[in-house]
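Every protein chain but one is kept in place in this view of the complex.
A and B label the chains in the order they appear, each numbered from 1.
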Amino acid sequence: MSVSTVDRAISQKEKVRENYLNVAHTVESWLLTTDHKRIAMMYLISISFFFVLGGIFAGLVRLELTSPNGKLLSSETYNKVFSAHGIIMVFLFLVPVIPASIGNFMLPIMIGARDLAFPRLNLLSWYLYMIGGGMILASILFGGVDTGWTFYTPYSSIYANGNVALCLVGVFIAGFSSITTGLNFIVTVHKMRAPGMTWFRMPLFIWALYATSVIIMLGTPVVAITLLLVVIERTLGFGIFSPELGGDPVLFQHMFWFYSHPAVYIMMLPALGVINEIIAANCKKRIFGYEFVAFSSIAIAVFGFIVWGHHMFATSQSMYASMVFSVISFLVAVPSAIKVFNWITTMYKGSVELTSHMLFALGFIGLFTIGGLTGLYLSSIATDLHLTATYFVVAHFHYVMVGGALLGFMSGLHFWWPKMTGKMYNEFWGQLTAILMFVGFNMTFFPQFIAGWLGMPRRYHFYAQEYQVWHVASSLGASVLGIAFILPAIYLTHSLIAGKQASANPWNAVGLEWTIPSPPTTFNFPENDLPVVTWEAYEYYKEQHGHGHSDELEVGAFEWRESEEASV
Amino acid sequence: MSLHALETVGVGDDGHEEHAHQTVSIQYENIEQQNESYIVGMWSFLVTEVMFFGALFLLYSLYRVLYFNAYLEAHQFLDVKWGTLNTMVLLVSSWSMVMAVYSGQKGRRKAVLVFLGITQICAAAFMGVKSIEYSKKFGEGLFPDARFNYAKALTMHHEESKASGNVHEPPSPRHVMAFKALEEAEKAPEVTLAAPTAMATLAGAPDKNQIKEAVPSAAWGTFEHEQNKARIFFSIYFTMTGLHGVHVLIGMLLMGALMYFYGSKHHCVEDYIPLELIGLYWHFVDIVWIFLFPLMYLIS
Partner (left out) sequence: MDNELRLTIPAASEFAEQHDKLFHTINLLAIFFTVIVFAGLAFMIIVYRKGSKVNRLRAPSHNSWLEAAWTIPPLVLGLAVFFWSANLFASAYNPPRNAKEIFVIGKQWMWHMQHSNGIRENNELHLPLGEPIKLTMISQDVIHAFYVPEFRMQRMVEPGNYSVMWVTPSKPGKYHLFCNMYCGTQHSEMGGWVYVLPKEEYNRWVASAARPVAAGGIGSKMGGLSLAQQGRALYEKRDCASCHEGSGPSQGRGPSLAKLYGQRRQLQSGQSVVADDAYLRNVLYYPNEYALAGWQQSMPSYKGTLSESDVLAINAYVKTIGVSPVGEVGAPSSDAPAADTTNQQWRYMYGGESYK
C-alpha cells in the first residue's frame, strides 16, 4: 500500500501538475497569499536580501580593519557600519532565518497539516518583518545608528546621534513578526498534527521549532518593551535607564540580555533541529537517543533563560549573582554535548553519504563544537574578566551563531531545496561551497580568538599594530567566505532556470514531506485525505538491510485514509 | 463541502453565502480543531502579553525598592477616587463581557449586543476618566518629559490641601525646597521651561551649566535629584497606564467590529469563538488594571 503511494506520487510528477508555485502567477497572488509555502518563499527572498546587506557591511568592516589606522572610513562611519552589520544580521537574519523560511515551509508538511493554524497571521508576520526591516534600513541609510546592536544605555538613550529611535521601533516591529510566527508554530504543533502523529513521533526539527517558539513567546516581549522604553527615554525624555534622570543603566543590560541570551538559542535551536534531519537522512538511520536529543532542546531553552547575567561579570553585579549565572552557563554545555555525541553515534553502523547538505551539517557540527567549547572560557568568570568584550567573544559568537545558525540554514536549504522549488541543484558546486564555507569560516574567525586572547577589544576602529597580523588573516579568510556565499547565489538561481526536475524523494529520506510531490500542492495533502501516521520518526530500517533501491524504498507504513480520492 | 467553498470561507471576510453550519477553514479537519486552535492561540498570545507587562511590573518594583520615599511622595498625586472609579468601571465591564460570552454560547444575538454595548460604554468611561487624570497631570507639570516640573506640582498640591483644610502642620523641608526652587525658577522663566535634561542639552537648548548658574545650585541640585526620582515614578506610571490604555482602545475597536458583525448577522460570528477570544483578551486587560491600581494608587 505504501509502495502504491510512492508510485502515485511519482506518476503525478510526470505530467506538469499544479503545485503551489504555478497555481497563480500574479503579484497579488504572492502578496496576498495565505499559503505557508509562498510566505516562506517570500521570507526566504527578503531574508536573503538583508543577509546580503549585512554581508556587505561585514565586508566593509573587514576591509577597514586590515590597517591599524584605517583611512577608508571615518571613526563615526566605521561605528555605523559595524552597528548596521550587527543589527541587520541579528534581528533581520539570524532570528527569523530558519523558522520563518524553512520552518514556515516544512512545519505543517512534516506534521501532516494543510497549513499553519493561522495563515493570515502568518502573512501579517511577513509584512511586519518587512515594515520593521524597512524602518531599520531607513534608519541606517538616513543618518545611521552607531550604538552597536546591543543599544546599551545611556549611550543609546542620550548620547548617541543618528536615528536610534527609528531603528529601535523597527526592531520592535520585527520582534512582533517573530512573536506571530512563534504563536502560529505553537498552536500548529499543539493542535494540527496529523492523526497518529504523537509528540514522540515528530521529527526533531519540529521539536526544535517548538522550543524556539516558546523562547520567542517568552523572551521577545521583554526586549520589545525594553527597547520601547529606550525610545521613550530618547524621544520624550522619560527617565528610565539614564543616570542623569535618576535611572540605572545596568538595568537595561539585565532586561536586554534576558531576551538576547535566549535569542542565541532562538538562532541555534532550529539549526540543531535541521541537523538531526540531515544526519538521519544521510546515514539512513534513526537519530540515536531520540528522546535525549528532544529533551536536550527543551533543556537548552530552559537554561537559556537563566544565564543572562554572564554578560555582566565585569559590571558591578554582585559576586554571588555572577557565580550562580556562571554555574548555570556551564550546565548549558551538557545538553549541547549530548546532541553532538548523539549525532556522532547516529553515524555508527549507518550508511554515510557525503552529499552537499551532509557536508554542511558536518561543518556545522565542527563549528558548533568549537563555538560551544570556547563558551567555557566565557562562562568561567575569572577568564571572562580578561576575555569579555574582546575579539575572543566576537569569534565565539560568530562560531556559534554564524557557524551554527548559518551552516544549519545552508544545510537545510540544500536538503529541502528540491522540495521547495521542485528543482535539483548542481551537487558538485554544493559540495565545493560547503567545503569552502567551512574553511573560509575558520580562516576568518579563528585568528580572532587569538587576537582576543592577546587583548584586542571589540568595536575598535583603530588598534595597536601587534594585532594587525590577525586582522589581516581574518580579512583574508573573509574573502574566501565571501566567495563561498556568492557561489550558492549562482548555482541555486541557475537550478531554478535550468535545474533537473526533482522527484518526490530525491534523497531517499523518510518523513511526511518526502511522501508528497515536489513542489507540493497548495494544501500539501489531498483534500480530506490527511496522512495517518503509524510509524516512529526516522524509520530507515529497510534501507539499512542493504536491499534498498530508491524506488523500492520503504518509507514507513503509510496509509491514506481515502486513497481513492483524486488529488487536487 | 467543496475545497473551493472552504477556501472562500477560510480566507475572505466578505462571505456572501449563507452557511447553515459553522465554517471550518481549509487547514482544519473539523470545527473542534479550529476552535481549540483559536483558544490555544489566544492563551499563547496572552502569555506573551504577560511577559510584556511583566517586564514593566519588574521595573516598577525595582525602582520602588530603590526610591521608596520618592515613590511614596509621588503616588499621592494619583487620585484614588478616579482610580477606584475606573476599577469599578472595569469590573462592571468584565461582568458584562462574561454575560456577553454566555449569551453568545446560548446563541442570543440581541443579548450579546446589549452586553457588548455595556462593555463598550464602560471602556469608553474608563478612557474618559483616564483622559481627565492625564490632563490634570499635564496641567500640574507631571508629564515626565523635558517640561517635567515637580516643584510646581508640589506647590499646587500643597496649596490644594491647605485650601481644603487638610494640612495644618508646617510644610516639610522637601516642600520648602520645592517652593524655593520654584520661586527661583520663576525669576528666570526660560529656565523653568527648559528644565535641564540631557535631551535639551543635546538639542542645543541652554547649556546645563548655565541653567545651574541661573538657579542657585545648592537648592536646585537637591531638588533635581528629588525631581528625577519622582520623574522615574511618573515615567513608569505613564508608560504602564499608557500601554494599558492602548490595550483598552484596541479592545474597544475589536468589540466595535464584533458588534457590527453581530448587528449585521455576519457569518463569521455564527459561533461564539470570536466573542470568546475577545472576551479572554478583555479579561486580561482588566486583570492588568487590577494589578496596576493597587500598585500605583494604593500601596504606601
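Rule of thumb we're sticking to: a contact is a pair of C-beta atoms (placed from the backbone, for glycine too) under 8 Å apart; a residue touches a chain by one contact, two chains touch by 3 or more.
It should be emphasised that the depicted structure is a prediction, and the values quoted were computed from it without experimental measurement.
In the complete assembly, the contact with the undisplayed chain comes from A:390, out of A:390, A:431 or A:475.
Residue A:362 is the one among A:167, A:362, A:400 or A:413 that touches the chain missing from this view. Taking the complete complex into account, A:340 is the one of A:23, A:138 or A:340 that touches the chain left out.
Within the complete assembly, residues 68-69, 75-76, 79, 146-148, 150, 152, 154-155, 158-160, 243-244, 249-250, 283, 285-286, 288-292, 313-316, 319, 322-323, 326-327, 330-331, 333-334, 337-338, 340-342, 344-345, 347-354, 362, 365-366, 369-370, 373-374, 376-377, 379-383, 385-386, 388-390, 450, 453-455, 457-466, 468-469, 544-546 of subunit A touch the chain that is not shown.
Residues of subunit B that touch the chain left out of view are 69, 173-174, 177, 209, 212, 217-222, 224-226.
We adopt the following convention: only the chains that are shown with their structure count from here on.
The distance from the centre of subunit A to the centre of subunit B, with each centre set as the mean of the Cα atoms, comes to 36 Å. By the touch criterion given at the top, residues 3, 10-11, 25-29, 33, 36-37, 40-41, 44-45, 47-49, 51-52, 54-56, 58-59, 62, 66-67, 144-146, 148, 197-200, 202, 225, 228-229, 231-232, 235-236, 238-239 of subunit B touch subunit A in their complex.
Looking at the complex, you find that subunit A touches subunit B at residues 34, 108, 113-120, 154, 158-159, 179, 183-184, 186-188, 190-192, 217-222, 224-226, 229, 232-234, 236-240, 242, 244-248, 251, 255, 258, 523, 527, 530, 568.
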